[in-house]
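Here the complex is missing one protein chain, while the rest keep their positions.
Labels run A, B, C, D and E following the written order; every chain starts at residue 1.
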Amino acid sequence: MNNKILGSDNLVLKRLFNLDTHTYEEGALSVKTKEMLGLVASLVLRCDDCVKYHLQKCHALNTTSEELFEILAVANIVGGTIVIPHTRRAVEFWEDLGKT
Amino acid sequence: MNNKILGSDNLVLKRLFNLDTHTYEEGALSVKTKEMLGLVASLVLRCDDCVKYHLQKCHALNTTSEELFEILAVANIVGGTIVIPHTRRAVEFWEDLGKT
Amino acid sequence: MNNKILGSDNLVLKRLFNLDTHTYEEGALSVKTKEMLGLVASLVLRCDDCVKYHLQKCHALNTTSEELFEILAVANIVGGTIVIPHTRRAVEFWEDLGKT
Amino acid sequence: MNNKILGSDNLVLKRLFNLDTHTYEEGALSVKTKEMLGLVASLVLRCDDCVKYHLQKCHALNTTSEELFEILAVANIVGGTIVIPHTRRAVEFWEDLGKT
Amino acid sequence: MNNKILGSDNLVLKRLFNLDTHTYEEGALSVKTKEMLGLVASLVLRCDDCVKYHLQKCHALNTTSEELFEILAVANIVGGTIVIPHTRRAVEFWEDLGKT
Partner (left out) sequence: MNNKILGSDNLVLKRLFNLDTHTYEEGALSVKTKEMLGLVASLVLRCDDCVKYHLQKCHALNTTSEELFEILAVANIVGGTIVIPHTRRAVEFWEDLGKT
């Protein structure tokens, strides 16, 4: 579906998608730290698809389960118990990642 | 399900639903412009059901795909990349509308 | 899935879950009033899973359908028509509760 | 400023403001319960002006400070620590109401 | 302050700011329609500074007060009464624009 959007003639969307990729590149902060920042932001904004995307990245970057739970803790404390359903789905997806 | 809600004795909900309909009627702004306003508001608030509703209206009012992508661009710039998953689903639904 | 989260070694999440339970205990306000507060908060924050949880509690505490619709009215007026899809799903779930 | 808005020829805004007043009238739920619902909804949506409005109503309806703190507790648990600054301002405003 | 941000070496922020400008340029939709879209999005997301920015643009593009109130109506219906305080401040700012 991203291809459909990128295949359109809309330059703003194309450039925003491109910029999104650059945002998480190695810089003063490591890629791993940036992905954790993206994850916690996605959690408090309660976007399951975004959470899954960053969980995949965090998993590939060898984030440990202990680290994950500390990110989840920050998200739940800052964002409150409305983050709990997203936390459940995040933990479930994280377990699936570990099995593959 | 709307009928269930409208069939209840709750006057506030009935009147709000009624008012919702009036909001998008022709006025100083055209119906088409108002539906585009409703669409971008639904996108940044990330309500898929509301997005689908306004996409149907926009489609019936001959909004072009080029116009749609510009609305999506505003929504993604103002609301950020957390709007992307809703953008994907909007584009998918828009394509389905074109086929019917 | 809560067991998975509670089974982790993350004390912050465990304590937050525990605190969540204490929040809705009888106090200066009745359990029923507190569950209604939790319900309206979940509605305006548009969290369907949280809404279902509080609907179950409200149902078990003998909240009437008339009372429910007044809570829904407050949520829709304060939170706007983006709450409507969640209202529909809440009414549908409420009916299912009545049949069991 | 409300008069400016009500003085305009926009029927939708006039009716919505009117509907807002009806929402909190005595019904299956008491006016006091409804104002508490409006307060908790305003807190989790973090609207200081709305919080102040409902605090005034709650104060006039003899809500006790113990009851207020239980409403604040629900709001902070559901909405998280980002509600804390609004909680602080709510408590400050509540104290001012007690002095008048 | 924008100069401070643009003066930093952060390419992502610079490009996002640049992209923001492109978003509202004439395209399939007119500049005026796009500014109205930006305004309604800013209203439902309750960002006063963003609202003011788009009000200035809308005013410069000869948006009438009747059109403005219809945009405000969409925002208040979609976003609910929590948008009212922002609506008040928008109307106040709009009046100030008319006097200059």
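Just so we're on the same page, a residue touches a chain if its C-beta (ideal position, glycine included) is under 8 Å from a C-beta of that chain, and two chains touch if they have at least 3 such contacts.
These figures come from a predicted structure and were not determined experimentally.
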**OP:** Extract the touching residues of chain C with respect to the undisplayed chain.
**Re:** 11-12, 15-16, 19, 22-23
Original post:
For chain A, which residues touch the unseen chain?
Top reply: 19-20, 23-24, 27-29, 33-34, 36-38, 40-45, 50, 64, 66-67, 69-71, 73-75, 77-79
Original post:
Of the residues in chain D, which ones touch the absent chain?
Top reply: 46, 65-66, 69-70, 72-73, 76-77, 81-82, 84-85, 87-88, 91-92, 95
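Going forward, only the chains that are shown with their structure count from here on.
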**OP:** Could you please state the distance in Å, as a whole number, between where the Cα atoms of chain B are centred and where those of chain C are centred?
**Re:** 27
Original post:
Centre to centre, by mean C-alpha position, how many angstrom separate chain C and chain E?
Top reply: 35
**OP:** Indicate the residues of chain D shared as contacts by at least two other chains.
**Re:** 12, 16, 19-20, 23, 42, 44-45, 50, 77-79
